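Every protein chain but one is kept in place in this view of the complex.
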Amino acid sequence: MLTYLRKRIISSGLPLLVVIVGVFALARMTGNPAALYLPLNATEAMREDFAVRNGLDQPIWVQMAQYFGGILRLDFGESMRTGESAGAMALRAFPATLQLAGTTMALAIVLAVIVGSAAALKPNGILDRFSSFLSMTAASIPDFWLAIVGIWVFAITLGWVPTSGVVGMAAWVLPVATLVMRPFGTLVQVVRGAMVSSLSEPYIKLARAKGATQYRVVGAHALRNAAAPGLTVAGDLTVGLVNGAVVVETIFGWPGIGKLMIDSILQRDFAVLQACVLLTAVAIFVLNILIDIGYALLDPRVRPSAGARKRRKARVEHRGQQNGPKAPTTPTTTGSAATAVLDA
Amino acid sequence: MMTEMLEPTAQSDPPTDTVLEVTGLDVDIRTPQGTVRVVSQVSFAARRGQTLALLGESGCGKSMTAKAIAGLLDPVASVAGGTAVLDGQDLNQMNPKQRRAVAGPGLGIVFQDALTALNPVYTIGTQLGEAFRIHRGASKKQAKAEAIDLMRRVGIPEPETRVNSYPHQFSGGMRQRILIAMAVALSPQLLIADEPTTALDVTVQAQIMLLLRKLRTEQQMAVVLITHDLAVVAEEADEVCVMYAGNVVEQGSVDKVFSHPTHPYTKGLLESVPTDAQRGEGLSSIPGSPPELTKIPAGCVYQDRCPLASAICRQERPLLRDTADGQRAACHFAEKVSAAKTDNDDANNVKEEIR
Partner (left out) sequence: MTQIQDQPVPGKTVKTSVAQRLGRPSMLSMLLRDKFATVAAVILGFVLLTAAFGPSLMGELATNQDLMFMNKAPFDPANGWAYFLGSDSLGRSMLARMVVATQTTLLVAVPAVLVALFLGSLWGVWAGYHRGRRENISMRLADIIMSFPSLLLAVVVLFVFSPSAANIVLILAITRIPIYMRTARAESAELQSRTFVDAARTFGTKPNSIIVRHVIPVVTPTLLTLATLEFCFVMLAESSLSFLGIGIQPPDVSWGLMVAQGRQYLQTAWWLSILPGLAIVITAVAANVLAAWMRIATDPAQRWRLTLDKQAKKDLTAVIKDAK
């Protein structure tokens, strides 16, 4: 376990460090925040004072050193906009994103397992063809457009749900329905593919030869074998959602980390942006460990005795299959930090 | 009709009652080109405590026959006719529920490739105990105890600790033992062994065959052994069905069929066994290859490779008929084959030679 953790930290740590440094530098390239925060007719003295207060007068490497020193003391700096602690702001926004991601993924997994298994029972059957078209379409609809259509139909025309906000059950319907499409479409294809190959394995015949019912054969024997590849892809999709569904959070006014991130980018609120990137990176690090543990629980062939390397390899291979020739329709974003912003 | 045909042979003294009687079994496969009959009019009987071998090349329909009996045909294949009576009930007439009730207590099957036949994500104990959970409603604890007991019976060392291991943690021979244990878990009357040793090393093969023989005697099962290995048949089986292109071409007791083959195909097979081969001398083999199942000729199925083929073989398909006591063959010239055989001292001793 310790070896595993060490390897995990080394393999995630380097990209994380590069990303933090990169974000730090890139964010400062977007322009001087003084232009945004001070009145147009601000005097030179006001500008200097602003720069000194925010540490912007120092050379960039000094700023960076101060920043890293702060991280060690769990001090992530203050927001230029509100003066609040950036760490606290990120932590406050994060639960909203996690709740949205959790609900969406739970729904996507349940639906995908049902539809994908049903499709796999009769390959090339009507249900199979219908579900493959459905999942293709689900994965092709831009979420911002779907959100707008949802608002137009259900909020404006029918008045069933509110257009934005987080109050009450009804407020969840549109964001979740919008977000669930892509994970659902991708997972249906993965589950279907894994189930088709698992159902054609000899151990399914053996289970039938023992007199197992169809329910037992599909539910216990086939699905359990299809779960590992499903988990890998589901994990990657969750990573994308945890990064914050920027577009959906923006449209529905959902106070999550994605909205906070885009706002702080547009406002040059460097400290908040850095805190957001760091927080999601840590969350994704934890999530990846959970996925690895889940993977080992599901597939005994990659348990610790076989070594963490092998497990990583198996997961990577699953990912490879994902993008490979027989892969389902959508290549998933497999990044670990804020990649999926583009997805969002 | 079969019972009358296959008299108990001299060596098997206990009373031999029929467990499985297959009569006129036909199996069809549907392909884009149309329906192809892959098993045609196969009849045989398996008796308690005895082994019946289905012998033939790959693609001759022997595995398909076994799968048809076990109800495990792939979706594109189906039983087109005939009966398979197990313990007074026709398996082909059963609905899925009745099938499931028979699968396990009535009929066990051992697959060829133990690595893929075992579910990789469950422990051996879970998989061995599954049959007890399904058919006897055993608790998890009881099932595990039964699994340990089974593992001991098939000779797996340290069953108490190994019961929690996963398939990939066993060697090929051990996996095959586990597969056999699974098939005999509920003491079925009939055990179908589909090439149980093909994927194994030669030394392990012998151990597995020994284990099968031991279990057959202990549990008084009827065993249907599917193989392409003449030596295994000579060693293990009491009776043999030689199959060619989906048809049974010769059947009878192993002693008789191997010492006095009455079908040219059987004879060709036995002659292709290298006995007393001299350096520099060519080895005997049957020329040509079996017909594609989509292009089986009218008349005798073996006509293209048969040295005795004549006009009648191209027009009329020979039916299985008695050629000697307890022996039947589908050949217009069975007597001629048989006569040629007795002249040949070498072939006469083939059975001993293979052993």
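Just so it is clear, A and B label the chains in written order, and each chain counts residues from 1 on its own.
One rule holds in what follows: contacts are C-beta pairs under 8 Å (C-beta built on N, C-alpha and C of every residue); 3 or more make two chains touch, one makes a residue touch a chain.
Since we're looking at a predicted model, the values are computed, not measured.
One of A:V149, A:A170 or A:L290 touches the chain omitted from the figure, and that residue is A:V149.
When the full complex is taken into account, the listed residue touching the unshown chain is A:M136, out of A:M136, A:V176 or A:I293. Although one chain is hidden here, its contacts on chain A can still be listed: residues 11, 14-16, 18-19, 22-23, 26-27, 29-31, 122, 124-125, 132, 136-137, 139-145, 148-149, 151-152, 156, 246-247, 250, 261-262, 265-266, 273, 277, 281, 317, 319-320, 323-327, 329-331, 333-339, 341-344.
The rule is simple: only the chains that are shown with their structure count from here on.
A separation of 54 Å divides the Cα centre of chain A from that of chain B. Residues of chain B touching chain A in their complex: 70-72, 96, 99-105, 108-109, 111, 113, 116-123, 130-131, 134-135, 166, 168, 179, 182-183. Touching chain B in their complex are the following residues of chain A: 201-203, 205-214, 216, 221, 224-225, 228, 298-301.
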